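Just one protein chain is left out here, and the rest sit where they should.
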Amino acid sequence: MAKANKSVKTAGKAAAAKSGKNTQKGKPVLRAIKGGKGAPAKSPPPKFSTKPAAKPAATKPFPLKPAPAVADDVPAIALNLEPAKLTPAMAAYFKKCQDRLGFVPNVLLAYAFDMAKLETFVAMYNDLMLGESGLSKLEREMIAMAVSSQNRCYYCLTAHGAAVRQYSGNPLLGEHLVMNYRVARLSKRQRAMLDFAVKLTASPWSVEEGDRERLRRAGFTDRNIWDISTVAGFFNMSNRVASATDMRPNTVYHGQAR
Amino acid sequence: MAKANKSVKTAGKAAAAKSGKNTQKGKPVLRAIKGGKGAPAKSPPPKFSTKPAAKPAATKPFPLKPAPAVADDVPAIALNLEPAKLTPAMAAYFKKCQDRLGFVPNVLLAYAFDMAKLETFVAMYNDLMLGESGLSKLEREMIAMAVSSQNRCYYCLTAHGAAVRQYSGNPLLGEHLVMNYRVARLSKRQRAMLDFAVKLTASPWSVEEGDRERLRRAGFTDRNIWDISTVAGFFNMSNRVASATDMRPNTVYHGQAR
Amino acid sequence: MAKANKSVKTAGKAAAAKSGKNTQKGKPVLRAIKGGKGAPAKSPPPKFSTKPAAKPAATKPFPLKPAPAVADDVPAIALNLEPAKLTPAMAAYFKKCQDRLGFVPNVLLAYAFDMAKLETFVAMYNDLMLGESGLSKLEREMIAMAVSSQNRCYYCLTAHGAAVRQYSGNPLLGEHLVMNYRVARLSKRQRAMLDFAVKLTASPWSVEEGDRERLRRAGFTDRNIWDISTVAGFFNMSNRVASATDMRPNTVYHGQAR
Amino acid sequence: MAKANKSVKTAGKAAAAKSGKNTQKGKPVLRAIKGGKGAPAKSPPPKFSTKPAAKPAATKPFPLKPAPAVADDVPAIALNLEPAKLTPAMAAYFKKCQDRLGFVPNVLLAYAFDMAKLETFVAMYNDLMLGESGLSKLEREMIAMAVSSQNRCYYCLTAHGAAVRQYSGNPLLGEHLVMNYRVARLSKRQRAMLDFAVKLTASPWSVEEGDRERLRRAGFTDRNIWDISTVAGFFNMSNRVASATDMRPNTVYHGQAR
Amino acid sequence: MAKANKSVKTAGKAAAAKSGKNTQKGKPVLRAIKGGKGAPAKSPPPKFSTKPAAKPAATKPFPLKPAPAVADDVPAIALNLEPAKLTPAMAAYFKKCQDRLGFVPNVLLAYAFDMAKLETFVAMYNDLMLGESGLSKLEREMIAMAVSSQNRCYYCLTAHGAAVRQYSGNPLLGEHLVMNYRVARLSKRQRAMLDFAVKLTASPWSVEEGDRERLRRAGFTDRNIWDISTVAGFFNMSNRVASATDMRPNTVYHGQAR
Partner (left out) sequence: MAKANKSVKTAGKAAAAKSGKNTQKGKPVLRAIKGGKGAPAKSPPPKFSTKPAAKPAATKPFPLKPAPAVADDVPAIALNLEPAKLTPAMAAYFKKCQDRLGFVPNVLLAYAFDMAKLETFVAMYNDLMLGESGLSKLEREMIAMAVSSQNRCYYCLTAHGAAVRQYSGNPLLGEHLVMNYRVARLSKRQRAMLDFAVKLTASPWSVEEGDRERLRRAGFTDRNIWDISTVAGFFNMSNRVASATDMRPNTVYHGQAR
């Protein structure tokens, strides 16, 4: 148990360090999949101190109070998994979410039955979606949406639809990407990016050098291609975890940044 | 840079701790995707000390010497990404791979252009495939194969085909899972598990409570269902990263445990 | 031309008579595909006099003033078709739309290059969606959505998503039906209805007596089955007309009844 | 009831007027989906007076005497729907069919349980298939066939196969379009038209500006594109109504114009 | 060349012997894919002597005179392959076809560039379609049609559609099987047979013991299952050869047994 605690603490520090590295001003690392509670779109993200929470109380089971939800869209998942005791790092992280967003994204509650799983998920998510990249955060969210639409994933379309609306300040773009990315008015670069992500989603076996060449011709570097691929890959994972567990998005997402 | 180093070191410790927690006797955390060099199938896995490598030399660029390969199956991926300096933890990890397996799996070389990405990938992989679970390691490898066959992923079918042959001591099972999991002679439990994983792969939108109920009737707990789902999800990610980058498996896999 | 006028007038009268027959209190016949301008969901629909507009001015080209739209979501369709002179009946109808909804649905503008086409479309639409039926208007809208989601039709998902939100007073239901009807919390009856509609959409050749029997067991009469089939059929038509012409929904729909 | 009668009469006049407008010499408006009883292919269509039938007897339930059929291809549909009393206009229309074709097409009998539905169907059908268009009637029938073949619709392939054979005087063309339109010897124009219609049928979400451009390059105007799209859309509706109800074509079609 | 001649003669004898064995009264072995020239449906098949043709003239290039065809449905295939000199056995065989059917089926002309290929094709065809089997010849033709419809094969649907019409005396059955076998009024046994054949065609990897069990429950023996499988397999081959070469059926088929 002491070992587990230590492991968690370590992971907590890792997350903190990463947040510090990937986001210049200590922005909250999971901001993208949660909307600001009534905050106007495009408002500057709240500051986020990455220091571990001081109070040991944070290691108590997190009092899970999701935002008031329509009765039919709970619980977070259809599996009966006992919430684990949050590690200090994760407790601090959840508290930040609650303080700044008004809720903890349900995907985090879903993973919170096991701290190792929660931490590795958070670490990968934050690196991919908020870390340094030649793709803007909006572009990464657009990939998330195009993939999730192909897979018809309710959770991800809802959470990342809100993110697209917020990052772009364009509610229509969010709708386009939910319904059919081909109707969105995209630059050639962005269209090439989403075509690649959707082909990779629908028939990964058919992706070949010609597809990579199309991305390069649209201006993407090899590193960009890696990022497009891994973001698309990540949501092919998350979509399936969400569908397999009937994951439900926090109801508050639906109304954000409309 | 000091920060980056610290981040990596932290991650290194996390991996070490996790390995200690998830695998009772310090088994090597990436064993599953690499074959034992000539070791007989089902031999006990070699011990693996998780302590950070003592020598600073380990932070030098790793001398990447893949096993002798047929000329047409290199390089590891079709993207031109400069290898990063390995963190001490990752350098130690790669050294372990080299010492015990005779090679570093190409997927690790592919991610090694960025230490944060390498570490989060390794952490998630190890937790899912080698951590505590009600699914045996063989069962998790079987899921990896069924998913990868559906997605026709060359890298994963090769690497995890070797793992299935090793874990099961049954070369035919490996072939069955590469070609068509329906021809394998499976228990009802295992068949239900793979049916779920393949349906989740092919049409995630169609997975519903009835599918979870089928798993429960086959004897799986809700926690098992989570594990099946996340392993299947993980390989839906990895398959796509591999296809998107034309990732090539180490040639040595092909001959292992035949 | 006199003939055409007469034809139109006749059609106008037919529509009026039908409206009077199918909707007890002269409800507006195209209400379903347009949102009430700020009217609270579930408010009683405004009265609608079906008498032909008195003023001859109504035969002038309709002053098409769509609701203020985001710049990228116009024009209504990607075909260059000269608007025809509205017949008095259609002019009166458009005026009603403008007065009560604040806009004329773009699908009407799209058809307005030819009065015969506009009138037959309106007549069929109104009979199917607003006429007498054992299916509630909400249920018919739900079918429209399930079909349009299968076909990924931007126009119909937007316009009928608004209608579902309004009729049901449940914004979540609208989102569920856009993304994946399987995540909606439906009664067995409604689920059977949408399963039939989606199967009929995806593989019409495979619909057989067993499928009709399933509907009957869920409580549907043969007349109900006809209505489910024709509504599903109608949107398989409309989805394709919309996709073929890049039809764009009025932007105002997006925010209605959220 | 008086209202209904009036509605019907009005509709009858509308149909008459439309027929007068769209077809220069009062050709029968539903001719295309019924074969001439032994009439040689390409014979001039019989004149058709649109004046309401004089005898009140015409408002009695129509004595439905389909042409002698092979025993296994009746009844018209698999739903038990009570035939409604034909309106005078529809009674006159059915009588014309019987007089000139020797039978009333089963699709009309199927809709004849409700006069409003019958009339709107007939109106839309006649406008699309027999009204003014830059597409010849044969071309519209070819679209009907290509769509119906994609959807494997028994009713429409049979009825419109007869029409294609009649209009073209080429029995082979009818067979080609039933089985696989790609084997037909088509002009570039017609091939582009059918490629568009079939793509629109199979994956409407994927139709984009490039597809319209291909049609324009093949010589089609935007109005032509509208007509191709709406005819294709209409048969995507009709195919599904036919499949959903197990609609059976009049047996006489099979032998027409072979 | 002598060798070749000998080979051919041998094969000719083999075919003769087989014909004698499989068909009690020396029926023509390729009758099924050619229609009787105006012979009434169900008339007893003409006798067929399997003795080698006496005249050496038979080894001359066969005077290929297909039945008068519509100009656009020739030549037999889209590949330019020089006809080979017919072996005596094949020359005799072609002569029989011409004498009794009035034409040589185009598939034979297609294969006639190479005698070994022609003979092996004829031998397999005759064994499968005309040899002893627990399946009636009509049932085997029905399988041919269901498979060919799934594969949309113009040649096979035309040639075997004629055969089904002839064997069954039911022109409608032929049409049903061209368009969608699910609309045919089939016995449970026949429906099970075609469901198996179509599943085997569309997704062979998914056929399992449960599918064979369904056939057994429908009354089929294991030998019957073999025959269903090999007939379905054979047409999956022939359909592809026909599609790959744009094989055109003899025009005369279209009108047979209507």
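Here are a few things to note about the model shown:
Should a chain be cited, it is by its letter among A, B, C, D and E, assigned in written order, with residues numbered from 1 in that chain.
The definition used in the following text is that a contact is a pair of C-beta atoms (placed from the backbone, for glycine too) under 8 Å apart; a residue touches a chain by one contact, two chains touch by 3 or more.
Just so it is clear, the model here is predicted, and its values are computed rather than measured.
Although it is not drawn here, the omitted chain touches the following shown chains in the complete assembly: A, B, D, E.
Within the set B:R100, B:H176, B:K199 or B:R212, the residue that contacts the chain not displayed is B:H176. One of E:T158, E:N180 or E:S238 touches the chain omitted from the figure, and that residue is E:S238. Panel shows chain A; residues 205-206, 208 of it touch the chain omitted from the view. On the side of chain B, touch with the chain left out of the figure occurs at residues 70, 72-73, 149, 152-154, 157-158, 170-172, 175-176, 178-180, 183, 185, 246, 248, 251, 254-255, 258.
For chain D, the residues in touch with the chain missing from this view are 180, 182.
By definition in this document, only the chains that are shown with their structure count from here on.
When the partners of chain A are compared with those of chain E, the chains appearing in both lists are B, C, D.
With centres taken as mean C-alpha coordinates, the chain found closest to the middle of all protein C-alpha atoms is C.
Its C-alpha atoms fitted onto chain E, chain B is found rotated by 120°, rounded in steps of 5. Interface repeat of A-C: among D-E, C-E or B-E, the matching pair is D-E, sharing over half of the residue-numbered contact pairs. Interface chain C/chain D: over half of the residue numbers present appear on both copies, so the contact uses mostly the same residues.
In whole angstrom, the spacing between the mean C-alpha positions of chain A and chain B is 23.
Among the residues of chain B, those touching two or more other chains are numbered 205, 208.
Here the touching chains pair up as A-B, A-C, A-D, B-C, B-E, C-D, C-E, D-E.
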